[in-house]
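This structure is in structure tokens; I'll ask about it shortly.
The other protein chains are all here in position, but one chain of the complex has been omitted.
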């Protein structure tokens, strides 16, 4: 009964979405207030029904209703309850429902927090989001219904959740990622609404920027979580593989980064409007493209969902409609009239353009590398692989240029900057960063050019930030000056610091990783990079739905105990698959990482030991960037009187009083 | 007007990409063509499965067009295709076997139980011939011509349908060629 109600709710949500996407838009065009007024109730109704449907599916999982095909395929009565819960989005159908729910949630949020918008603008935005919802709900109901039943012969027990996904990181990773992907639909809807209404101005940029910042922050957190998860769960100590699925999330993030920068130029100076609109369309289009790549099976990937060409055709058609029509609209309606705003070479405008260029080229490079095997296959039938060596070779130089330009971009002013003054600001920074880089390169161990370059670049970015801070506070004194700076300024500083920290983490952990694969019998020990590892053997234990060989390694340095690590080898009984759980001692300056391979004779094991200096910094940098995004978003100029807005939109009487 | 045309560039690029994406839907990215098509069988000298004393080489596979089937008793899918191979043998088609990374005793038992379709069966327990052939999993089936040159490779089970659609036409062509 419950699954049928869920199915019904989905269909009702679709009806709501259809209403939301048609009448209000026509109303905005015709100036019909009543039709425009339908947008909000329809959006709320849609969200309510989606919540209900999601609740029904969750209920089916928690109560082990294996007559539902999706539950039978992705759950098991032995599964702990929290994994039963997260299994709701553990495979294609449910994750699509989550996607739709989040889209409904974003629409709901827009309808509440954007009431200061002109009514026709808000109506158009809601309508466009309704169209996207319609597409996804149609897809969900027609090709991927999560509520379909296995009747009359429903299985006694389920097939279990893919063991790879039985992990805390994976409970939160997909929702975060989807919040980001779907969040870009808001910026997209604002851009399309502005094109439709011919209202492409600074106010538009100001409205869409906080939404874009939230989406960008979530996407960033999602990517960081995914990378962190693959680091500790896959047992090979890597944190990024340039897999199509990873790329699918990284491309919108890069374009989103470009977008938040270009929105700020459009907001403050009213220039580059067409370009900003194009970026807003591109960020969301890349999110959709990611969905297509992951769910259609056109590319081989470690994490692809079970592929199905009919689904692929549907998403491709949807992609064509959404992206094709919005780009057509862009070509027809984007302003070509030159604005009268002027700026010089050494201006913030120029450097934001440079930032946009590099980020867009980086995203295009990833797109090119991801699709190239497909292109070659289509044209000649030959199979080609484009992997990490390619992406690293092209992406790293781009990031070097980006960081070089970033420091200058932080210091230059709007319109134009006297070159003399700029030199005075930057030359000390340049000298200091080269000196710091050299010191670091010689002190951190063996000399590597990459380390010298990374440390210098990171110092260049961080010191330029400090220099700017000093300049901004010079009149008021430190304490007074610092308090007067806006949150969005601090957000900018935090995010740029994050980039420097990530860059350091990436280069230092890659250069200084010590790695050994070796055979270890109980009692044997090994010395690696000053650490002494003693293997105490493994014990057998039984988890709720797996059997585990639980290893113990004691680590000491200079005769002092540092850590006891427990790498595990788990056999998940239902799916008969073996999983590695790495034993990790996390630290600010280094991670000790141990994974078990195959059992060898006499209780010995193949063991992989890694020492990864500064590897945490990679994710720490990502977290700093997310903090930066949140700080910027909460800036005064974007802040709304939330309580008032909520009570108003709920139609409470006091708002009218 | 000229500036409007510039604004069309993103749309054109996107549509171009969409064409490739659409075609890509009907390609199988995990299907790898063999690197050895139109190249002779790699050289080998390995014992026969049913006679450890007899050393087989690539020269033994020459003479007439034939199928070379890579199989193993550990491979579940091989069991499924085995009856098809038997049927093909009945039709007079020459099939050579490569017993890939297998235990010889189990291989002999399997052949006794399920009937032996192979005219010659190479014992490749170390997998060295498989490696030279670019085998990445069993079953794989190669079509060779009378000079021992590889003409086609099928990865996966040879079913009646695969034989009819993919292998038989090519086999006929090789039989008719001088």
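Labels A and B are assigned to the chains in the order they are written; within every chain, residues are numbered from 1.
Here, a contact is a pair of C-beta atoms (placed from the backbone, for glycine too) under 8 Å apart; a residue touches a chain by one contact, two chains touch by 3 or more.
We take it that contacts and distances are computed from a predicted model.
The chain that is not shown carries the UniProt protein name "Cytochrome c-type biogenesis protein", picked from "NAD(P)/FAD-dependent oxidoreductase", "Branched-chain amino acid transport system permease protein", "histidine kinase" or "Cytochrome c-type biogenesis protein". Checked against the full complex, the one of A:51, A:202 or A:394 touching the unshown chain is A:394.
Listed residues A:235, A:252 or A:465: the one in touch with the omitted chain is A:235. Contact with the undisplayed chain is limited, among B:47, B:83 or B:156, to B:156. Of the candidate positions A:142, A:168, A:332 or A:368, contact with the unshown chain belongs to A:368. In the full complex, subunit B touches the hidden chain at residues 28, 30-36, 75-77, 101, 127, 131-134, 136-138, 156-157. Within the complete assembly, residues 163-164, 234-236, 238, 241, 243-244, 297, 300-302, 304, 306-310, 340-345, 349-350, 353-354, 357-358, 360-361, 364-365, 368-369, 372, 376, 380, 382-390, 393-394, 398, 415-416, 515, 517-519, 569, 576-580, 595-598, 600, 606-608 of subunit A touch the chain that is not shown.
Quick note on the criterion: only the chains that are shown with their structure count from here on.
If each chain is reduced to the centroid of its CA atoms, subunit A and subunit B end up 42 Å from each other. Across the complex, subunit A meets subunit B through its residues 274, 278, 281-282, 285, 292, 296-300, 309, 312-313, 316, 319-320, 323-324, 327-328, 330-332, 334, 336, 371, 373-375, 377-378, 381-383.
Residue ranges of subunit B in contact with subunit A, taken from their complex: 3-4, 7-8, 10-11, 14-15, 17-18, 20-27, 29-30, 32-33.
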